[in-house]
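I'd like to ask some things about the structure below.
All protein chains of the complex are present and in place, except for one that has been dropped.
Chain IDs A and B follow the sequence of writing; residue 1 opens each chain.
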Amino acid sequence: MAEAVLDHADAHDAHDAHEGHVHKTNTGMSNNKLAMWVFLGSECLLFGGLISTYLLYRHNIQDGPGPSEEFFDIPFTSASSFVLLMSSLTMVLAHSAAERGDQKRLKIWLLSTALLGSVFVSGQIYEFTVFVREGLGWSTSPFSSAFYALTGFHGVHVTIGIIMLLSTFISTLRGRMHPGNAETVEIVGLYWHFVDIVWVFIFTVIYLAA
Amino acid sequence: MSVTNESSDNLAEAATGRHTRAMRRLPVALFAGLGLVLAGCAGDAELDTLKPAGPEAEAIDNLVDPLFIISFVVFFLIMGLSAGVALKNRVKGDYEEGDWPEQIHGNNKLEIGWTILPAIVMAAVGVFTLLVLFDLNDTEANAYAVAVDGETVEWEPHVVVVGHQWWWEYRYYFDGFDVDAFLEEGHANPAKHLPPADIVTSGQMVVPAGQEIELSITSRDVIHSHWIPALNGKRDAVPGRIGPWKLEADEPGYYFGQCTEYCGLSHARMRMQTIAMTDADFATWVQQQTTPATLADEDAAFIAALRAGEDVSPANSIQQGLVHIRQLCSGCHLVEGVNAFADADPDSVDNIYKEENVEISLLSGAAPNLTHFASRSTFAGGLFNLYNADGSLNRNKLESWLRDPAALKANNAEARMGMPNLALTEDQIDDIVAALASFGERPSASIIAETFAE
Partner (left out) sequence: MAIIENPLELESGDVVRVAERPLGVLTRPSGNTGWQSWLFTVDHKRIGIMYGAFAMFFFLIGGLEALAIRLQLAVPNGKILSPETYNQVFTMHGVTMIFLVIMPLAAAFANYLLPLQLGARDVAFPRMNALSLWVFLAGGIFLCSSLFIGGWFENVPNGGWFNYAPNSGTLFSPTKGIDFYAIGLQILGIASLVSAINLIVTTLNMRAEGMSLMRMPVLSWMLLVVQFLLLFALPVITVALFLLMFDRLWGANFFNVEMGADPLLWQHLFWIFGHPEVYILILPSFGIISEVIPVFSRKPIFGYSFMVGSGIAIGFLGWGVWAHHMFVSGIGPISVAAFSVSTMMIAVPTGVKILNWVATMWGGRIQLTTAMLFAVGVVSMFTIGGLSGVTHAASAADTQQTDTYYIVAHFHYVIFGGALLGIFSGFYFWWPKMFGYKLNETWGKWNFWLQIVGFNLTFGPMHILGLQGMSRRIDSYDPGYGFELWNMVSSIGSFVIFAGVFIFLINVFVSKRQAEHLPPVGPDPWDARSLEWMTASPTPEHNFDTEIVIDSLDHFWHQKYGYDDDGNVVRIAYAEDVAHDGSATNVHLPSPSYWPIVLASGFPFVGYGLIYNYWLCAIGGFLIVGAIFGWVFEHPDDPDAAHGHHDDHGDDDGHDGHEVDEGTTENAEADLVTADSATDAGEASDG
């Protein structure tokens, strides 16, 4: 996944060369952006499969802890979910800054998006350690395996997003970003928003339905 | 450069000539092919799906026969059309310049027609399919009187079927077995927690003819599939689930089966048979099976003394065999009245019924109940005939089975799949065979005769 995404960033380095010339495509959407949309379509099914697995095994807790309000720290996870949702906002701000050519704000917002994402991932790692201490190991029950697989897959997606954000940030430092290729920021943003939306589903299915 | 009418006519004529010759040959070839097919099906196939012997299999056969006919008709239509058109319109060699037929791009009416027509045919097929499907999933209440321990009970004919690598277990509960209530107990692997049954047998399911038998099919290890083609279609045995199914035989008889879901190494050698009996024969069978191992008086006395912990020594080969069975086989096999799982030496054989040993107990481990071993006409998972055609014990096969089971039926005994090679001496084998042959009444001569696949 990562290489596919980075390829887009790369493509936009090349795009520099064309000084903002918009390539003619049948859909009017650039290849890179379309590719990201198509890829996200595929990702929907990936998370669909994982969420279905979780729903199947939700109550299959054997002797371990189950998904209950007592077990989950709902306020904590809500807070970290809020942080992740806020990162979508900063991502939007980054995109608009990129379109305006506001280098300074672009850098700020990219970095804050990555930062908020990191806070979320850190929160997830912390949460995992708490759960493990409370007896919910990876092998405890079908529920535990499904829980860690689903949230873990999402966490990996967020991490890849952070890497993409930081790569974009680094290219702004190298002066490779300008209004002509704001689309790079937009494509990274597409991915980032998708990961956020998926979390809304996961949060509902796992925590709110507990 | 348009085609001259003459040349196109000539072409058409030539094509028609070829066409008629080919057309004349075509039906001959088709009927020859069809004849071959029917000849193949008419062979004596023990597992033939087109020879139903009960109402369920009959219903399926009645559905599938017209389907085959429709399929044949459609196939010959399409085949005839495409081959006929290809031969009729054939141009030999290169195209001549300007040899172009009328350029037709399509015909919406035709398209709509051949969209709707198959849809109607399929809808009709669908209706009949669903009727049969719901029929197969229906059960009727048919209380059947069975004498158990001298008391007559009303039994809703029902058998719990458990798949193991690589043999089938059949459990009879004459007091009834409430599947839903049992599942609510919430066992992770229900097949491991089945309550004690009135009859536990393996390899051969014995049922009264003319009765609908409800089946509850599950598995102890991997997925298997239970299939007696003459009596009904198949149903998977899925571990963790208990699947309902049913079968019925119109007449008393011997019906072959084969596991049909790939279940690992010896999937090919996982067989089973269903024996349908007259009411009288079935009653006798139940009476025999519900009593513990039938032994001669002196052997029974010997084993009773042994189990009581008395210091007795075996006086004959059977008694020697009983001692061996208690020592060597108790880890997996149960012979009621002779041994208990606790008899197994825990150091030499893992007791697979130890609850804490979760991994091992998930494996087949548990082996056929041998209490009425000699009453079955096959052994080793329905695979080998226990009796020769003349009714004598198939001693050679049984002995070589005990000598090295894996040589006859591939297994992975180290991983507790299949019977291990216990490195028995020839004397031990003779004694164990003697003891096994004494467990239960022999099946009737007709059953022994029908056991042979032709």
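Rule of thumb we're sticking to: a residue touches a chain if its C-beta (ideal position, glycine included) is under 8 Å from a C-beta of that chain, and two chains touch if they have at least 3 such contacts.
In this text the structure is predicted, and so the values were computed from the model without any measurement.
Peer 1: Can you list the shown chains that the hidden chain touches?
Peer 2: A, B
Peer 1: For the chain that's not shown, point to the residue among B:Ala53, B:Leu136 or B:Ile447 touching it.
Peer 2: Residue touching the absent chain, from the options given: B:Leu136.
Peer 1: For the chain left off this view, which of A:Thr77, A:Ser141 or A:Thr172 is in contact with it?
Peer 2: A:Ser141
Peer 1: In the whole complex, not just what's shown, which of B:Val238, B:Leu386, B:Leu402 or B:Ile448 touches the removed chain?
Peer 2: Spelled out, the listed residue whose C-beta touches the missing chain is B:Val238.
Peer 1: Which chain B residues touch the hidden chain?
Peer 2: 1-3, 37, 40-41, 43-50, 57, 59-60, 63-64, 67-68, 71, 74-75, 78-79, 81-83, 85-86, 89-91, 94-95, 97-107, 110-111, 114-115, 118-119, 122-123, 125-126, 128-130, 132-137, 165, 188-189, 217, 221-223, 225, 227, 229, 232-236, 238-241, 243-244, 256, 258-268, 358-359, 362-363, 410, 415, 417, 452-454
Peer 1: Give me the chain A residues in contact with the hidden chain, please.
Peer 2: 2-4, 6-7, 9-11, 13-19, 21, 23-27, 29-32, 34-35, 38-39, 41-46, 48-50, 53, 56-57, 60, 62, 138-142, 144-146, 149, 167
By our rule, only the chains that are shown with their structure count from here on.
Peer 1: On a C-alpha centroid basis, what's the spacing between chain A and chain B, in Å?
Peer 2: Each chain's C-alpha centroid was found; their separation is 51 Å.
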